[in-house]
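All protein chains of the complex are present and in place, except for one that has been dropped.
Now for subunit A:
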Amino acid sequence: MRLGVIMLVHTALHRAEAVIRRWTAADCPVVVHVDKATPREEVERFTAALADLGEMVSFARRHRCEWGTWGLVAATQDAAEQMLLKHRDVGHVYLASGSCLPLRPVEELKAYLAARPEADFIESATTADVPWTVGGLSDERFTLRFPFSWKRRRKLFDGYVNFQRRIGFRRRIPAGIVPHMGSQWWCLSRRTLSAILTDPLRLVHDRYFRRVWIPDESYFQTLVRLYSTNVESRSLTLSKFDFQGKPHIFYDDHLELLRRSDCFVARKIWPHADLLYETFLGPLPAKEAEPNPGKIDRVFAKAVERRTRGRPGLYMQSRFPNAGWENGVTSARYCVFEGLDELFEDFAPWLARLSGAKVHGHLFAPEGAEFEGGQAHVAGALSAAPGLRDRNPRMFLTNLIWNARGERQCFSFGPADNQAISWDIAKDPSADISVVSGAWAVSLFRSGAPFEVIRARAARLQKLEADHIAALRSPYAKAAVKVWTMAEFVEAPMEVLQHAAEAAAPQAGTGRLTEVPKMADLAGFGRFLQQLKNEGMHPHLMGDYPVDPAPLGKRRSVRKPYLVR
């Protein structure tokens, strides 16, 4: 038995001609369907060029094949009938397009089919079970009417679909038919194909499918289920589709991928891919392998994912998501420490030593970003200049995290800093925020500034921090937040440090800290807070900080001085 090929062509006819010669050289008769829209001179040149092949090539009645319309099915039907009638010895019929290219010697395909004489290779799945649909139409492509072109009259198309939905219109599906769909490129056995074409009910089927949307993906795929005894639900043509249902195109640089795929035929090949045509239409090494498109699948699946999901935390010229659609506000986890650097004198170097993370100072300090090591720039040539940073603080942060991919970033934040990112970090699921509230007062306490100045400043900072903590505790907050008051901190400072260490280096485990930074001297701090209270400025963010710092003293278990009068 021979293998017959139906080829649907519309452009790049010189490439189609070369491929036809490939098929016929391997004793495969070809029936060609040329789109009715192809200019006459081109068709004439094409037919004249193929004249020397004689009986091996014939031309089917021409139809206008617009994407998603019946024309493609009608063209296939006519060509298939012609094939079955003209070539009685054809056992399998392969449907290919003008941009298909055989990747392996045709003999191997013939042997493969000869070993499976009954098999029908056609992708065929019920709509309910696959997510292939494009444009939100799955079942509905079988139950609505589609008189308007999707390509040229999109608004009318959508409007009419919505109208039918609203009035509850449903077409009746002919009895005995269960809609299936799948890739339009198939290879059917003579028995199945002629059963479909000579069915007494063909008129009913044709009338129904004529108004189905994209019938070329469902006509044969559905009817094959009625007649075939051996459906292999996969296509022998390697053909990948992107998220909009458009086929991916192969170029010269896909040569190795295609070679290793061991597929029989691939589509669609870019007409100017000289190297691909040269290679695969030249002599090919013989191989005995099952088609294995896995690697190509991965490449294209990645491309679709990049187009639909993108890289989390990246903002650039062609990816600028609306709020809430970022798929991760920033690209990696990072830590924010609020107040800890006030309470420990060498907090940043200690944390850097312990965790190996990049520990910056106050990135949003009014004088400019305090990058690790006092640098003027960090990765990505991100500048510390306050003007540039405050131009867009949110992008300053997302840039910083993006540029340092693979290295955990930590920084300090406080009420004296630019508060513009307060909500951004609160809503960022990759932020890990540890706060000792009220700790900003420590530097005021030690500043020795006039009390009037301190009082005004304390009132302002308290207000800012209260707002910030409200953001962290709002229902919109997605960051991992831990807040201690100053009072809670002096009760158990080690707990806070332990938490900070684990946040900065989660992989290091929860071992006990072997080295701790030096804590600021808080003697008299309670008194200082009481003084603020006495002035009418109640520092509420510190919690119930004891006027007498007894807990600290106890913890250190230093002996009290012993006085003898």
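We adopt the following convention: a residue touches a chain if its C-beta (ideal position, glycine included) is under 8 Å from a C-beta of that chain, and two chains touch if they have at least 3 such contacts; residues count from 1.
We adopt the following convention: contacts and distances are computed from a predicted model.
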| field | Omitted chain, identified by the protein name its UniProt record gives, among "Ubiquinone biosynthesis protein UbiU", "Glycosyltransferase family 2 protein", "protein-glutamate O-methyltransferase" or "Inner-membrane translocator" | value | "Glycosyltransferase family 2 protein"
| query | Which of these, A:321, A:356 or A:506, touches the one chain of the complex that we don't see? | reply | A:321
| query | Looking at A:287, A:306 or A:538, which residue reaches the missing chain? | reply | A:306
| field | Residue, one of A:81, A:158 or A:242, that touches the chain absent here | value | A:242
| field | Hidden partner chain, residues of subunit A it touches | value | 242-244, 246, 248-249, 251-253, 270, 272, 299-300, 302-304, 306-311, 314-322, 325-327, 375-383, 385, 387-388, 391-392, 395-396, 399, 402-403
